[in-house]
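One protein chain is absent from this view; the other protein chains keep their places.
Chain lettering (A and B) follows the sequence in which the chains are written, and residue indices restart at 1 in each chain.
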Amino acid sequence: MENDLLLNIKDLRVNFDVFGGTLKVLDGVNFTVSSGEKVGLVGETGCGKTTTMKAVLRVLPMPPARITGGEILFKGRDILQMTSRELGQVRGEGMAMVFQDPTAALNPVFTIGEQMDAAVKYSAAGDKRLSGKEIRKRAVEALKEVALPDPERLLKNYPFQLSGGMRQRVCIAMAVAGDRELIIADEPGTSLDVSIQDQILRLLRGLTDKLNTSIVLITHTLGVVRELADRVYVMYAGNMVEVAPTKELFSRALHPYTVGLMAAVPKLTGGGIANGIPGRIPDYLNPPVGCRFHPRCDQAMEVCRLEKPRFYRVSEDHDVACFLHAGEETGR
Amino acid sequence: MTIDLLTVTDLKKHFIIGQKGILDREPIRVKAVDGISFAVREGETFGLVGESGSGKSTVAYTVVGMYQPTEGDIAFRGQSMYGRGRKRRSDLRKEIQIVFQDPGSSLNPRRTIKDIVGFPLRLYGSNEDLQTRILELLQMVELPADYMHKYPQMLGGGEKQMVAIARALATNPSFMILDEPTSALDVSIQAKIINLLLRLQREFRLSYLFITHDLSLMRNVASRVAIMYLGRICEIADAAEFFRNPYHPYTQMLLSSIPVVSDEEEQLKPKKITSRGEIPSPVNVPSGCSFHPRCPRSKDICSREDPALVEVEPGHTVSCHQSSQG
Partner (left out) sequence: MVSAKALVSAQRREDLQRSWYKFSRNRLSIVGLSTVLLVTFLAVFAPLVAPYPEHASAFVDFANASRSPCPTYPFGTDVVGRDIMSRIFFGFRFSLVMGVVVLSLVVPPGVILGLVAGYYQGTWLDTVIMRTTDIFLAVPPLVLALAICSVLTPNLFNAMIAVSLMWWPWYCRLVYGLASTLRSEFFVVSAELLGASKFHILFREILANCVSPIFTKISLDMGWVILIGASLSFVGLGAQPPTPDLGTMVADGSKYLPDQWWIAVFPALAIVLVVLGFNLLGDGLRDMLGAEEV
């Protein structure tokens, strides 16, 4: 079963060495993505979601970051142990990242065509020694997939000639152009308007369904994962605190942090907003002992201050890292 | 009787960003705001919603005095904000304050919180009891006293916004403009800031012009809402009515595409209207009704004539040739 997983992050631990000591950011992160699955990763600023994804892509700045434990298995092989050559292959063939800010992700001095060519060349498709024509063809196909009008002409344009929404589509096209199996999308559409973001999200869903690509959707907006993801992880202070199929999470959130988050989202039904979650995210220099959320939790028990909860499986595919629900654990 | 604190009449703000042609030298005009009117009552929160290019921030900046209107007038407590020579009245500096969108750049990174909050106090008051009054302001926004000696970089995004709010309150304003105050913040911090703002409003009987692109947020904050597109207002109504009964296709389109977190909210959304195409830039405003190229109900008249604001229900006006209940 485990071998079917496309991406399997096991007990990942990452520290950062800074002035004043060591930030113990990721404290045993567990995260899985199956083939063709759409997984959401929800967490607020500073929870470590970007660090996790950077670790997967191995683009963490190595000083000051240090990976102190765990494995990241991509198709069964540990990325952390790979040589840079093997890594280049994995990155090119297996994974692609769509960044938050499409303007920053595209090089302003190269045309779209040149950048698409590079995306195809360094990918799985590129391994087969495609001719320039072939590469061009694939680029045009990818642009068509993302519903960009007049792709042949677009190839000659520079990024500044495109709108934000179009640039984001180009980034997605670059990600799918190379037949990659996993796309990591970091806050796609956040910097865009709601109507355009809606288009982008539906595009992503359609694409991943059609091409059977897996996608990890990182965001701090709950509403976005509800539309797009099959399964959602909730992350807090360097740990995954809850994971469940989307429907289940939104109807039966269990972890106090998830519950607090859901309550804090403004609802279209009106009635005011609940008062958020008291306190601040922990200081990673001296993170709380035991459950990292306990200082802000109004249901914290004695054990929460001493021990760190593991994932307890409370129902089909629904895990919660919380002692409150440890008793509900169904057969493993 | 609640009075109209702020009255905007037919406001236009155009920017000239260059020149077309070599011989004719026709100026290229960006019609950021192109004729809008609305009023904010005392103690109320008036919401301005729109996407990029809608002109909502330009409205904010003009009301607060960063820009001079190209045409039209803005009146405060019944009196025009502009005196002789179109110069803005200086007493308004105290009365009308603004909280900007990006907390990172609205506080000087080289000054302490004490200096930042104390500066308006010093400008408009005496130097006596400065320390006490700064502490009072910090208390009002629920920030601990020892934050006085910190620098903005040591604060989180939400805390920076709280400092910005404290600074705005320092001159005892009656009207505050909140330009996307929580867009850059996480949802749990947003909740804290919004509830703080609502509490301050009740305590000090403040009036707010609240600008955001987040419709769900607007639902919980504003008493009246106006939606803008390319410099014009498409629809204005009381909040409940606006969300329950939108008439304009743009409003319906936006409402139908917002991401929500529950099924009940899903039920409240109007039927899904997919937006077509990209948002045009305010340099090239389409003819007639500026929304017509993207509008699913667009007819011939829409590309020719600019629709007028028509009252479709009491207190609910729409600017559309094809408006109908969603």
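Criterion: contacts are C-beta pairs under 8 Å (C-beta built on N, C-alpha and C of every residue); 3 or more make two chains touch, one makes a residue touch a chain.
All values derive from a computational prediction rather than experimental measurement.
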Worksheet, complete the sentence: Across B:Q19, B:Q68 or B:Q153, the one contacting the chain not displayed is B:Q153
Worksheet, complete the sentence: Answer key for B:L107, B:V221 or B:L255 versus the chain not shown reads B:L107
Worksheet, complete the sentence: Full-complex touch with the removed chain, picking from B:G43, B:G65 or B:P280, is B:G65
Fill in: Residue among B:R93, B:K269 or B:R297 touching the omitted chain
B:R93
Worksheet item: Contacts of chain B with the missing chain: which residues?
Response: 64-66, 90, 93, 98, 100, 102, 105-111, 119-120, 123, 146, 148-150, 153, 167, 171
Practice prompt. Over the whole complex, note the residues of chain A touching the chain we left out.
Written response: 18-20
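Basically, only the chains that are shown with their structure count from here on.
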Worksheet entry | Centroid spacing, where centroids are CA-atom means, of chain A and chain B in whole angstrom | 32
Response to the item:
Per the touch rule above, chain A residues touching chain B in the complex are 44-45, 163-166, 193-196, 198-199, 201, 220-224, 226-227, 250, 260-262, 264-277, 280
Worksheet, complete the sentence: As the complex stands, chain B meets chain A at residues 51-52, 156-157, 186-192, 194-195, 198, 213-217, 219-221, 239-240, 243, 253-254, 257-262, 264-265, 268-269, 274-275, 278-279
